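Then we have chain A:
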Amino acid sequence: MDLSALASCLITPSCVITQTTSGLIIGLLLFLVAAGVSLIFGVLKVVNFAHGAFYMLGAYFAYTAYQLSGNYLIAVLAGGIGVALFGLVFERLLISRVYGSPVLMQLLVCYGAILILDDLVKIIWGADFLSFGMPSAFQQLPFVFAGGVVPVFYLFLIVVALAIAGLLGLLISKTRYGKIVRAAAVNPSMVSALGINTGVVYASVFVLGGFLAGLAGGLAAPVRSLTAGMGTSIIIESFIVTVIGGMGSVAGALVGSILIGLVRSFGTIGFPLFTEGLMFVLMAVVLVLKPSGLFGKGGA
Partner candidate 1 sequence: MLKIEGLSKSFGGVAATNDVSLHFPKGSLTAVIGPNGAGKTTFFNLITGAFKPDRGRILLDGDDIAGLSPPEIVRRGIGRAFQIARIFPTLTVRQAVLGAVHAHRNQHRILAKRFPMPGSGDRAEQVIALAGLTAKADTLSRNLSHGDQKLLDIALALVLEPHVLLLDEPTAGMGPEERWAMIDTVHRMWEQERMTLIFIEHDMSIVFKIAQSVRVLSYGRVLAEGTPDEIRRHPEVIKAYLGDEFEASHA
Partner candidate 2 sequence: MTKRAPNGVGRRSVLKGTAAVAAASTIGFPFVSKAQNKPIKVGMVTVLSGRVAILGSASQKGAQIEIDAFNAAGGLGGRPIELIVRDSKAKPEEAARIAREFINSEGCEILLDADTSAAAFAIQEIARETGILTIHTNSETSSLTADPKLHVPTAFRSARQGIHDAIAGGSYAAEVSKAKKLNRWMGCSPDYAYGRDSNKLFFEYLKRFHKDAEVIGESWPKLFQPDYTEQLTKILQSKPQAVYSCLWGGDLTAFIDQSSIYNLFAQTEVFAINIADYAVLTAIKNLPKGIHSGSRYLSTFPPTKENADWSAGYRKKFNEYPLNWSWENSAGTKFVLDALKKTNSTDSKKLAEAISGASISVPYGVDGKLTMRAGDNTLINYSTGWGQTIQKDPFVPDVKSVDWKMILDLETEWKKTMKYI
């Protein structure tokens, strides 16, 4: 523990700026994955343990698209759209068969899928770790604000992720689709009674969740090493975020993600050897005090 270092960081503007942006960037990338986990749980009541594998696929799809096109934008979209399509197949082929099954049976199905996906990635892309390489547009000197350092690429990621978060929020709260999704989360039989095909709604949520995870994988790819199994760490953190924010709440996922990001960025200064433990403590405390999470139960 190094509380004096933490205190001295908190009174230094440059440290606060750097660590806060660092927390934001960690948190916002996490958000893109966690939002999907949260939505899928909120609407489908499925704990999609395989969402980390979606993220991994997004990164690999983007890698291949980047190899072929050399265009980062195309690569990111390939990640997002590729995984959205994959999410559709995954939902129709596997998950739709275990709706209403015990949560542990769903977990088993997801586990089987993860094993297969990790192995397929190894077969297709090889056992070695891959590096995406930084697109040349972002190979620039970082910005410096008040002594705090922010790389151009991260600034880009923050803007993109916030924009996606905003669009997602609008989609869920303002559109007809959003209303249906929220209604399906609370009362699926009511939605189907209104003549809406809940199967389509469920599949669309998986597609949306897959799109977000794939996007996250593609966006993060230039600063990650790609390996089979890279989804594992992010899925555990996504669960923590989902629990803290409140399962099914997009706003909760955003706040939870940023909270986890900040805990990690400031925690590494104050408690360098126990940042992971810190996240689980946070999760346990939230569960005990407010089991439904910071943003309660309310709809999606």
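These made the cut because all candidates are chains of the complex that A comes from, given by their letters.
In the analysis below, contacts are C-beta pairs under 8 Å (C-beta built on N, C-alpha and C of every residue); 3 or more make two chains touch, one makes a residue touch a chain; residues count from 1.
The model shown is predicted, which means the values in this text are computed figures rather than measured ones.
Participant: Touching chain A in this complex is which of the candidates 1 or 2?
Facilitator: It is 2 that touches chain A.
Participant: Which residues, counting only chain A, touch candidate 2 once they are in their complex?
Facilitator: The contact residues of chain A facing candidate 2 are 5, 9, 12, 14-15, 18-19, 21-23, 25-26, 29, 118-119, 122, 126-134, 138-139, 141-142, 149, 151-154, 220, 222-230, 233-234, 264-265, 267-269, 272-273, 275-276.
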